[in-house]
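Pasting a structure here, questions to come.
Apart from one protein chain that is not included, each protein chain of the complex appears where it belongs.
When the chains are written out, they are named A and B in that same order, and each has its own residue count from 1.
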Amino acid sequence: MNQAVIQLMVSGALMGLVYALVAYGFQLTYATSKSINFGQGELVMLSAFFSLTLTNLGLPYYLMIPGGLLFGVVAGLFVERAGVRLALEQKSEGWILMTIILGLFGVSAAENIWGRDDRPFPTPIPTEPMQFFDISITPLEISVAIGVVMIMVIIELFKRKTLLGKAFEAVSADRDAAELMGISATRTIMLSYGLSGLVAALAGILVSPITTVGPTMASALVLKAFSVAVVAGLESGFGVVIVGLFLGSLESLTSFYVGSGWREAPGLVLLILALAVRPTGIFGKAVIRKV
Amino acid sequence: MRRAILTTLLAGLFATQAYAADSIKIAITGPFSGGSAPMGSSMRDGAKIAIAEINAAGGIKVGAKMLKFEVLERDDEAKNERGALIAQELASMNDLSGVIGTVNTGVCLAGDKHLQEKGITKIITPAAGSASMTQWSKAKVKDLSIFRLAAHDGIQAAMVVSEAINRKYTKVAMLYDSTNYGVSGRDDMAEQIKKQGNILQVVTTDKFNIGDKDMTAQLLRAKNGGAQAVLIWGIGPELAAVANGMAKIGLKVPLIGGWTLSMSNFIDNSAKNGNGTLMPQTFIEEPITPKAKNFISAYHKAYNVKRIPSPVSAAQGYDAVFIFAAAVKQAQSIDTKKIKLALEDLKEPVQGVITTWKKPFSTWDPANEESHEAFRRDQVVMGMVQDGHVVFGNDADRKRLISNATSVKGKK
Partner (left out) sequence: MLKRLILIRGIEGLMVLLLAAIPLLVNNSFVLGLLTLLAIYGILLIGLDITVGYLGLVNLAQAAFLGLGAYAAGLTVTIFGFGMLSALAVSTVIGLVMGTLIAFPSLRLDGPQFALATLSFSALSATVLNEWESLTLGAQGLQLHRPLLFGISLDAKGFYWLCLFFLGIVWIAMHNLLSSQWGRAFEALRDSPIATDAMGIGTYRHKVTAFALGSGLGGLAGGLYAFNFEYLQPHVFIYELMVILLLGVVLGGRKSLWGSFVGAVLIVLLPNLLSNRILFQFFSSTGFLFTLGAGGMALYQKKNRLFQAVAPMIAMGLLVVGSFTVQNTEDWRKAIFALMLFSVVVGLPEGLMGFTSRFLSRIFSIEAEPFAPLSGLEQVLVRKPVDGSPLLQIQELKCYFGGIKAVDGVSLTVASGTIHGLIGPNGSGKSTLVNLVSGLYVPTDGTILFHGKPLVQGSLFAVARQGICRTFQNLQLFSELTALDNVMVSMKGFYSTPLPLVLLGLAKRAEKRAEADSLALLEMVGLSGEARTAAKDLPYGAQRFLEIARAVARRPTLIILDEPAAGLAQPDVVTLLGIIRRIHQQGITVIMIEHHMEVVSGLCDIVTVLDGGKVIAEGVPDEIRRNPLVIEAYLGKGSEPPAATAECRLSPMPVPA
């Protein structure tokens, strides 16, 4: 029985890491612009389809990855230009609707270009399960975990160590002050959307071999990721990993012990409670109200 | 703005009445977008091939005129509400001859009552949930204009259970998705297990949600219970996630379940993990008869695909049109009520791609839904997934079908 628990936690945690990666995409844009892309899931899906097309054109796996990531960046920039910038300039919350609308367009385009069916995504990484102390795990799953952690570490390092990254941090800390220092907030927000697109594309490429590619592949994923991002606090990269792992395992354990239909219920209850107690998220900073 | 709304309304009204009277107007409804779209659009495309064939041959002779089919398409998005509205729209058309389609049982339950109220003839395909027909027998409707051309879940569940029994299994796990389709499949299977002598012991009954990718919890329970087969009822790509999950945790037992296991999104996405999966089939994409060969190649050519997304839906859509056309011919009318009467008593056998249909329907008997069900147990075969294709699960079925198609034998 103990084995089962560990097995459940391992596979749940893996899904949790994927939630965390998509959630991280939310955080990147929230930090600079206090806006998030509600169509992030569609970005994941479109990038995955695009990468699949590259593969089908005969590009080897490791050459396809940069192509897919580039697509993600371009798509992220498009979202920023077409859906977010105007609303931010008007200081409205119009971006919520605009990004939903762009996502809707993305789904429709994907349905018509690539078809409505789910499709497999080839990968050179073996999918034969390996046994560690009776726990099954596939090399593919391990590669997903490594990929998720790696990209997050790289982006965090970029934010802390490079000049551009510091501009990023400056805009998240205080947009007006940063602008006074000659940092263009608009460019920084563009950068954050580009990065967020990159993260989405990577998520698409990493999880597609496990989840398959289809127009609706990310709609369930993205809601979970949204929860993870908000509960962790929209500012903490470290927090999303912890909350993601926790939520993933919790779901897996719930469906085993309570029933699969109730899989999401404890997570949702916890989420509402967590928000009620700590509106800025578990790892978010408490805000002192100034008037 | 208000004027614009009014114009829309009025224009919509006029538009519905502006069609020429010298055509047979039928509507095809189903989900053409979203999760169940592969079934909906395959059904639609199959039906359109049949219509193209009939129209190319000049149409159907009714009285002195040759009438061609004219198609209205309505996307119900698999939503009950849209389904009900579409049914109301269709019910309000005065010159509609009939309706073919619907994939989701919930959409049938929400919408068909409007068609029945107006007595508009509908052939349901490929929605297989039992409730779409049993609702009428439960309500003790005297005169029914709803027919079905799909192997309903009762038949399928019986086959699934007996297959498990034939293979000498005693312990099975039951998995189903949380949709109407999955839940009613669960009930049908449970009933069949009881009916067939309680030989199978169900070690776990468990569900999964649409969109779930991680099935470890459900499968671990099956594994811990010592299941020798997984009986499964689901509608979408989650089925593939189950097959892959089984491979991952080393649960090496066959999956047996509803016909949806033959859809490309299962076969492709489970790849070799799907091999050996068994499911009842009404049509297998294998050119065993000339008619099937023509149909398959016509479909591939018309829609530029190498494989039909859901062959069963496509073939049923195709056959539904031919059966409907035969009824028009026999009724010598485009009046939907006369077509309904003709359907209940088809004199000529209809050459379909699934089989040669002889008297598929009879006059509605509230005590027996089978009177409006086209499929019988012997028209359904066990299919098996093998290396990316569905093949006949046992050769006897294959031979029977070939003989069915050549000799005009019909059903018992």
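The rule is short, and it goes like this: contacts are C-beta pairs under 8 Å (C-beta built on N, C-alpha and C of every residue); 3 or more make two chains touch, one makes a residue touch a chain.
Note that the coordinates shown come from a computational prediction; the quantities given were computed from them, not determined experimentally.
Of the listed positions B:K25, B:H114 or B:K291, the one in contact with the omitted chain in the full complex is B:H114. Here the missing chain is touched by one residue of B:N55, B:S97, B:S145 or B:N180, and it is B:N180. Residue in contact with the omitted chain (choice from A:A75, A:L102 or A:A167): A:L102.
Across the interface with the omitted chain, chain B contributes residues 1-2, 5, 8-9, 11-13, 15-16, 32-33, 72-75, 79-82, 84-85, 88-92, 106, 109-110, 113-114, 118, 131, 135, 178-180, 182-184, 210. Mapped onto chain A, the interface with the missing chain covers residues 30, 34, 36, 82, 85-86, 89-90, 92-94, 96-98, 100-102, 104-105, 107-109, 111-112, 219, 223, 226-227, 230, 234, 259, 261-262, 264-265, 268-269, 271-273, 275-276, 279-281, 288-291.
The rule we apply is simple: only the chains that are shown with their structure count from here on.
Residues of chain A that touch chain B in their complex: 4, 7-8, 11-12, 14-15, 108, 111, 115-120, 129, 136, 138, 210-212, 214, 216, 219-221, 251-253, 255-256, 259-261, 263-264.
Those residues of chain B that touch chain A in the shared complex are 33-35, 37-38, 41, 178, 206-214, 216-218, 220-221, 224, 236-237, 240-241, 244, 247-250, 264-265, 268-269, 271, 309.
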